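Note that one protein chain is taken out, while the other chains of the complex remain in position.
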Amino acid sequence: MSQEHAFVLPNSGHNFDAKSSKMGMWLFLYTELLLFGGLFLVYMIYRYLNQDAFLLASFELNVWMGATNTIVLLTSSMTIAMAITALQKGNKKLSITLSWVTIAAAIVFLVIKYFEWGAKFEHGYFPGMDHYNELPHGERLYFYLYFFMTGLHAVHVIVGAVFILFVIRGIQKGKVTKDRYSLLENSGLYWHLVDLIWIYLFPLFYLIH
Amino acid sequence: MTVAALSQPNFFQAKKGIASWLFTLDHKRIGLLYLYSIGFFFIVAAGLGVLMRLELLNPGRDLIDAQTYNQVFTLHGVIMIFLFIIPSIPAVFGNFALPLLLGTDDVAFPKLNLISWWLYVIGALFALFTLFYGDGPADTGWTFYAPYSVRTGTNVSMTVMAAFVLGFSSILTGLNFIVTIHRLKTPGMGFNQMPLFAWSLYATAWIQLLATPIIGITLLMIVAERVLGIGLFDPSIGGDPILYQHLFWIYSHPAVYIMALPAMGIVSEVIPTFAQRTIFGYKAIAYSSMAIAFVGYFVWGHHMFTSGMSGPAGFIFSILTFFVAIPTAVKVFNWVATLYKGSISIEVPLLFALAFIFNFSIGGLTGLVLGALATDVHVHDTHFVVAHFHYVMFGGAGFAFFGALHYWFPKIWGKMYNKAMANLAFILLFIGFNLTYFPMLIVGIMGMPRRYYDYLPEFHEMNMLSTFGSWIMITGLIIMIINLVVSKQRGAKVSGNPWNGITLDWQTSSPPPLHNFDKMPVLPEGGPYNYPDAISTHEEKEKKDDE
Partner (left out) sequence: MASKENNNVHPEHEHISSYKEHFGTWVGLILLTLMTVFVSAFGADLSTLTVVTALTIATIKALAVALYFMHLKYEPKVYRAWIIVVMALFLFFLTMVILDFTTR
């Protein structure tokens, strides 16, 4: 094929274009926001219909674990943002370290989540368990939404962490560099989204009073 | 008009072999992959439609029993909506034509584009899979209304997962198009120099992007409710079925515009080409696409007037619904004004575009009947609704799809179909279509409910007419498909630009080379539809007369 006769824009889809990839990432984040938006809508309606039950059920959650997780996520958000700064300034090593810190925070978050969920399982609060089935309907809805929403969020935490891991390899291999940091930036954007959603989940489930 | 040097291999010749198709990153090939897969499912679902009409030929049980009928209309709906009409124009012609219209070599994310097609295939397989195990395909209707969708023993979960995966495919296509339009317009082309099909795809893409996630999460909740038995939407265990309807229609009403807007884009391409005249009100048409997309988000409640939604909410939704009519009418008037004093050549694509305007007007006006609170109560869930949305979806979007197929056929294959056969097919389709669906409007007003395999004797004549219509229509379809398939193999070769179009897609050879353009395409001066001989304004005409 004689490609020299072809008219191809420099930022064509077959080349690399930092702006396109960032725009694509933002658009994807909007869909994620609305995906959780649907769940928030359901939460709002059922909370409105079952105010007392939601309050009662929320006492079963451990505020301190939730708060710790909030701080862990916020911190990880800062470290990944700094990792981008570091790479932009050409400090590859610091960037990799900060990315690893972010992944470590993701793991801490999931471990705390594991213990939280574990405690609920022990007491039979998971949908379908005996104790759950004896609860009044409003509380059942609360726990259903709690598991659904934090579960879906946890899936996003895992995806985000794997994404960052993938990017770290890219930095090591020299595919993600000072001049071409889109991938790191996008993984960061995704990670911040995970944080954003948790910022709303935390007060809605843990801080009802 | 520059036509590429003959030495360049076209995109069919550039690579060979099955894998070069299944894993292609070329937008033109992906568009064709969509065309073949979507065409297959359209034929399947059209067959189911004919089967339903056959059952309704006479009152009572003729062919299939009530339960089978329920499953047939569900499958017909699911396939037609999620596998045909939503992806149809954007995925097939959007993929094929958008980069050509923008004068660029591909979409912004070619790999993502391929992934979208594969997700489509996976979703389609899920939907087909429901046929072969357990109690068969879902019998809920394509709306999956709770609580029935939670309780029925048929394969609702699988069908719903199919819709979920297809939703993902749709989101990724939309995302791709938005970035493409923002980033990959050819040098010199701004938003206001874009062809109108690109505008309508842009508006569509925003709906795909922002509405689809809501249905995604809702469908996941249906699956969770079925598996875990939580009363989220089932009132017997404390859920609220109307909340499900809200969530469902928050997506599914805007989705109607995913189907209609690209069709309007096709009409806006076809009419100026065959009138050889500047489009009347370019900006009005472009911005009304955005307006329809925007207003489309605010009107979902008009599907729920009789379902127990509150009075004030119904009132607001009814008012908002009427606003959609405004930008739609703006388009129709502009199309008609474009034809005025144009040098019209009656070709098959134009016939389909005109049929679109005719059918869509009937569909739109009957829509106003349904959008008004008071009248909706009487015709809700009758055949009137069935006829209304077939006028909009099939008579509108479906006809535009066929029109686009005939419009870009010489672009895609570099050959021309048999025009006499195509005209015949069009006439049969148009007559058959109206004969099938117009009687439904009448029996609907008389009170015949939808989704029953049986009906009262007084509806018999109209139903017979309708079934006869479906036979004419299917004959037209078969002739059209055979004509196109045969012409693709044996049609007469045509020049790169048989319609004398001036949008950029006609500035390259037909079929286009792999990279679309050999050199930078030249934008027509003074707007995308500024035909050299066109008389665009009254003043210009007078000036010309004076000379």
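In order of appearance the chains are A and B, and numbering begins at 1 in each one.
Keep this in mind: a contact is a pair of C-beta atoms (placed from the backbone, for glycine too) under 8 Å apart; a residue touches a chain by one contact, two chains touch by 3 or more.
Only a predicted model underlies this, so the values are computations on that prediction, with no experimental measurement involved.
In the complete complex, the hidden chain is touched by one of B:I43, B:A313 or B:L456, namely B:A313. For chain A, the residues touching the chain absent from view are 3-4, 6-12, 14-19, 26, 30, 33-34, 37, 40-41, 44-45, 48-49, 63, 67, 70-71, 74-75, 77-78, 81-82, 84-85, 88-89, 179-181, 188-189, 192, 195-196, 199-200, 202-204, 206-209. Where chain B meets the chain that is not shown, the touching residues are 210, 214, 242-243, 246, 250, 297-298, 301, 308-313, 316-317, 515, 520.
Assume only the chains that are shown with their structure count from here on.
Chain B has its Cα centroid 35 Å from the Cα centroid of chain A. Looking at the complex, you find that chain B touches chain A at residues 5, 7-9, 14, 25, 104-110, 112, 171, 175-176, 178-180, 182-184, 186-187, 209-214, 216-218, 221, 224, 228-232, 237-238, 240, 243, 246-247, 250, 513-521. Interface residues of chain A facing chain B in the complex, by the touch rule stated above, are 1-3, 5-9, 11-14, 17, 19-20, 23-24, 27-28, 30-32, 34-39, 41-42, 45-46, 49, 127-128, 137-138, 140-141, 144, 148.
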